[in-house]
Structure formats: structure tokens, C-alpha cells
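Dropping the structure in here first, questions after.
The other protein chains are all here in position, but one chain of the complex has been omitted.
What follows is chain A.
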Amino acid sequence: MTAPVIEVEDVRVRLRGHTVLEDVSLAVYPDDFYAIIGPNGGGKTTLLRVILGLLQPSRGTVRILGGTGAAARRDLGYVPQFRTFDFEYPITVREMVLSGRLGHITRLPRRYGAEDHARTEEALETMGIAGLADRQIRDLSGGEQQRAIIARALVGDPKVLLLDEPTVYVDAPTAAQFYGILDRLRERMAIVLVTHDIGVIPEHVTRVACLNRRLYTHDTNEITPDMLEAAYHCPVDLIAHGVPHRVFSEHTEEE
């Protein structure tokens, strides 16, 4: 088996006197499409922030491609929760995507080279927003903004793409299109998707885990009733949530 791209070991996070994450261990492999589900406030965003190095855990380690240094993080692509930054900022789509290359430029002063520009055009093409490149991000629709954010993550050639609640603010057709794009990206990188909405788990996920302070894993792509119950602390009606049948375990019964 190949080495994991992300290894989270025994991580605990305490914020303002509350334990947000406890005994969380997780390994993501290069060909994984990992979905982490859990209720709001269950620590999903916190776990992503720990992986990204934005938050120091009180205990435990995170290794990216075997390394713990900050430099290893440049192999991570991050699609933050929608609207966590200021969309009023005066920046064009092309500038925003180009800025995703900064992590790869180490010579000072940092200047964009031909490679950076070529990668940017490529990412804009991949996300189908080349025609919007010179528009301000605030003038785009929600779905277009979302694609611009993903393009910025792709331009840095990540080994893993981490997505935080990527479809919360987009309509159903846009979400479907979005998961189509993810399916194509899978060939190039591992994907970790975090969401509270178990109804949106796409069909091609390879593994699912439930997070509510602790991480409940199954190492399959099935959401089992006991995982959900452990994470949500209540029996969950799978059918009512619209979870497609293919992620059910055989013995799942409707409540």
C-alpha cells in the first residue's frame, strides 16, 4: 500500500475550555475520495484547520506527505467554507487564481513567471471560467465564485484537495455540476470533503467517516447506522435524508 498523503494521529483540540476534537486519527491515501460528515459544531472545520496548520492541536501530530513542516502544506489545496473571506475585495478572478501560486515561489521578491501564468490559464479552463477571468469576483454568481475558489486551490498543483462544506450555498444543478468536476479531479489528487449534509455525499466517495468530537471510521464507503448514531447521538432516518441506496449497508432499515 502506498504511503498516506495525510496522517492525523491522536489529535486533541481544546478551544476556550471545550474539547472540540478528541483522539482523532485519520489517514488519507493518494487515491482516496474521503467524505467526513457530522453535525454542525462537530469539529469538521476545526479538523481541516488542524490539517492545514491554521490551528495547533493541544495534542497529537499531523503529517503531510510524511513531513510536519510548514513547507509541506504547499501540497494541500484548500477550498474554504463559502463566504469566509471578503468578496467585496477588489480582485479579478485571474489575480485570485494566480495568487494560489505564491506558495511555490520561494525566490524573493516573489514574481509570477511564465509557468505561473500558464498554470493559471489551465486552472481557469479546467473550472470553465476562462471567460470570466477579468471580472471582479464580487460580480460573479455564487456558483462561479465557488469555481474560482477551487481554481485557486488547483493552481498550486495540490496532492490533496480539502473542501469545507462546498455546496451549502449553491443550488442543486450547480452542486451536481460541481461533483462532476470533483470526479474528474480525482484522477490527479486525493480529495477530502467535509459536510454536515449527508444527503450530498457524492457517489464516488471511497471512504466515509463521521465526526462529532470523535471520529467514527469504517474504512468503507458506507455510512452505517451505528456510525451515524454515534456521531449524531440520535437515530437518523437515512431515507428521509435522501442518502442514495448505494451507500447503505445491507442491513440498514428504515426507522
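The rule is short, and it goes like this: contacts are C-beta pairs under 8 Å (C-beta built on N, C-alpha and C of every residue); 3 or more make two chains touch, one makes a residue touch a chain; residues count from 1.
Assume contacts and distances are computed from a predicted model.
Asks: The chain dropped from view, which UniProt name applies: "PrsW family glutamic-type intramembrane protease", "Glycosyltransferase RgtA/B/C/D-like domain-containing protein", "Membrane protein" or "4Fe-4S dicluster domain-containing protein"?
Replies: So, among "PrsW family glutamic-type intramembrane protease", "Glycosyltransferase RgtA/B/C/D-like domain-containing protein", "Membrane protein" or "4Fe-4S dicluster domain-containing protein", the name matching the hidden chain's UniProt entry is "Membrane protein".
Asks: Among A:34, A:78 or A:216, exactly one should touch the missing chain; which is it?
Replies: Reading the full complex, the residue touching the unseen chain is A:78.
Asks: Touching residues of chain A against the unshown chain: what are they?
Replies: These residues of chain A touch the chain that is not shown: 52-54, 70-71, 73-74, 76, 78, 80, 84-86, 88-92, 95-96, 99-100, 102-103, 109-112, 136, 152, 156.
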